[in-house]
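Here the complex is missing a single protein chain, while all its other protein chains stay put.
We just call them A and B in the order they show up, numbering each chain from 1.
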Amino acid sequence: MQFLEKIKKSIFSLIILSLLIISFFVFKFALQKEKIYTPKMSDNQIFTDFEVVELIKENQINFNKVLFGKNFYLINIWSSWCEPCKDESDKLLDLKKDTPIMMIGINYKDKKKNALNFLKSYGNPFDKIFIDKQGTISINFGAYGVPETFLIDSDNKVLKKYVGPLNEKDVYEIKKIVNN
Amino acid sequence: MIISQLGYYSLIFGLLTSILIFFNSSIQIKKNDTVISSKTTGLIGFQFFFVIISFISLIYSFIISDFSNETVFNNSHTTKPLFYKITGTWGNHEGSLLLWLLVLTGVLLGFIFKSKNEPNNYRQLTVLFHQIIVMGFFVFVLKTSNPFNEIFPVATEGLGLNPILQDPALGIHPPILYLGYVGTSIIFSAALASMISSYVNKSWAKEIKFWILFSWFFLTGGILLGSIWAYYELGWGGFWFWDPVENVSLMPWLSLTALLHCVVTLEKRELFKNWTVVLCIITFALSMAGTFLVRSGILNSVHTFANDPSRGIYILTFLLVLVLLSFVIFVIYENKNFARKSKIFVLSKETSILVNNWFILYFLSVVLIGTIYPIFLDVILDEQISVGPPFYNKLILPFLIPFVLFMSIGPNMKWIKTNFKIGVKSFFVIIFTLVLSFITIYFIGDKNIFVLLLFIGFFYLLIKSLDQLRNRTKNYAQIFSHIGFSLLLISILLNSFSSKEVIKNIQVGESFTLKNEKIIFKKIAVEKEKNYESIIGFFEILDGKNKIINLQPEIRIYNEPEMATSEASIKTSLFTDRFITINIIKDQNFFNVRYQHKPFMIWIWISTLIIMLGGIFAIFRKNKEINI
Partner (left out) sequence: MKKMFMKSKKLSITKIFVSVLLISLNLKSIAISSTYSEEQTINITKNLRCLICQGQTIHESNSDFAESMKKYIKKELENGKTNEEIFASLVEKYGNWIVYDPGISKNTLLLWTLPLLLFLIGGAIITKKILKKI
């Protein structure tokens, strides 16, 4: 009886000890993890069944119909009041010139006059531009800030997502995928 | 500056004293001395003295805005009002660690004086174990979090303190909270010491009960202050968010509450010896783990200190060492404390305390698992989830019902054995409870069976606790804490169900309504204070009886650091709080206004104070002995 008690106690102690050691290592590794949450890229198709309004002609169209005819689409969320958007405009122009991607701009919470001025000053890299006055269109894509960029294939799958302005490395990455 | 040198070297001397005390005590324990030498007591006094000097040096540096001190530079500004210069001392990581050390060394001194009649072996061992903790913290501060780092060249101005921290409640929240939090350290040291010196008995229970009450009392107060601050400062009218940092203060509190009930049993009947010691260890481990979680940068929360992982690794390792040490000691000395072999009858106070511990530890496990599970999931599976109020509500609320029912009948049980008699009085109590509950449900309008059950349970607890006042021998400590707890639960439940909110974007001169009140936006004024400018909105509330209430929410723009905050205007009454905030929106002519009714808010604070009152009664209570 006493021996059984001893075995039970030993097993119990061993379990507690291992739990403590495991917890220690979990917390140790947790220290190196990123604290701020950034949404992971979804493996699914992006949602495209909603209406959008074009910037210049102001006609309404279903976004499904926009993503048609090409193998790759780049959706870039931008604004005239967004400082980093100015930095990435040359990268977008580069992509428009060097790749067969259809460049789609989503003008986020902006005024038409300011948006057009921005495009005049920094160049227009987009094949099509739609407006997102209330920010709800961007939510359909799973975006949460500006600038944000999505690279989509012909099956509406997200190949790459960039939060923040594009840099040289991102452009290189995109070109590599698209030119394969 | 000279004052920084003074502060720094005081800490060095404190550490050296620590080493001296450790060796001194070890020798005395080996020699089995019958009396703690005055040398040890003197050294402990000096240790506390050195920490005081250091602490005062830092405060002084803040007051004179000595920007050659890196901590002062990072956290202060010349235009800050004096009160916030002082409280800013502990509003940052390094300064708050000095506060940790202050309480840590202070409670040891208090222990030495209070334990004069206890066995010397036990006292020496407590000093020994406590010095391990003290040394660990001295090294931690000196190596990773030195409050006296000098920067050169000296800046002319500091970076300032976050405006939302410039608040009276938040000024005194850390000292009060730490008295509770760090007070658990002496409980830990004493528990280990009593295990080794075979002192886990009635006498020890009586002694350690003081320190448990001390910690528990201040921890309750600290949590209360934090909630009050969150309520009026954060602007949403909420007071508890199940935020990880809040959970981290709640866990030791739950553990202390369970421990309190346990140690009473140990004192009266010499039962639950091993379990009491285990709870002492768990309580301090939780408080250390909390320190780790909050300061290591591992949590994503508005409350955390901005920190680097190297500090986290230190605390984590230190915590592991302490827990392993206590584990080993427990395993070795577990059998040395002869447990009284006594039958526990089902209907007895002992059983009700076992049930109390069972439920409280369950609640503790819910909070603990909810807080650290996302961390485990993130590390092991690289999946990020959030655990918020829905989780805690779903797992805690259903169990509250049986818990309060047990809590209602527990105090009526006698020690050892009770003969359960259901009389006419019980019948009336139940009827009265049901009537009260149904009336309340009717007034709230939420005809949900679950909510009804909660109210029945809470009201039953309140009535039974009030009934205790009619006893011949009154235990005021238990009566008031239980009354307070039941009032707290009732107020929280009422508040969560009958709060109303309306959000509008309006211009000056416009008005809106909430229930039978009309809220008029009368005008805007601009004012300039010492370190901020404010836009004040003047609102007039006309209630159903045409009484007028004036509210003046503000938007404050601080200069250093450049930040805008929204200050709520709150009108408190016994029945409800009226709570309003304004915010700027893009259209210059309009303001975003949020107006809320928060019923019974003040009862939430009052009931917590009543709970604390119970604690005060407990400290002064003279317990009757039971002779078996």
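Simple rule for what comes next: a contact is a pair of C-beta atoms (placed from the backbone, for glycine too) under 8 Å apart; a residue touches a chain by one contact, two chains touch by 3 or more.
The structure displayed is predicted, hence computed values, not measured ones.
Note on the undisplayed chain: of the listed residues B:Leu453, B:Ile524 or B:Leu609, the one touching it is B:Ile524. Interface note for the absent chain: among B:Asn505, B:Asn550 or B:Ser573, the touching residue is B:Asn505. When the whole complex is considered, the residue among B:Ile112, B:Ile535, B:Ile549 or B:Leu613 that touches the unshown chain is B:Ile535.
When the whole complex is considered, the residue among B:Ile112, B:Leu377 or B:Ile520 that touches the unshown chain is B:Leu377. Annotation: of B:Ile385, B:Ile439, B:Leu466 or B:Ile619, B:Ile385 touches the absent chain (contact as defined above).
For subunit B, the residues touching the absent chain in the complete assembly are 234-236, 243, 300-303, 341-346, 351, 354-355, 358, 361-362, 365-366, 369-370, 373, 377, 381, 383-391, 395, 399, 501-505, 524, 526, 533, 535, 555, 557, 562-564, 583-586, 588, 592.
Along subunit A, the points of touch with the absent chain fall at residues 36-37, 39-40, 42, 44, 47, 81, 109, 134-136, 138-142, 144-145.
We take it that only the chains that are shown with their structure count from here on.
Subunit A and subunit B have Cα centroids separated by 41 Å.
Of all residues in subunit A, those touching subunit B in their complex are 13, 16-17, 20, 24, 26-33, 35-37, 40.
Subunit B meets subunit A in the complex at residues 292, 296-300, 309, 312-313, 316-317, 320, 323-324, 327, 331, 375-376, 378-380, 384.
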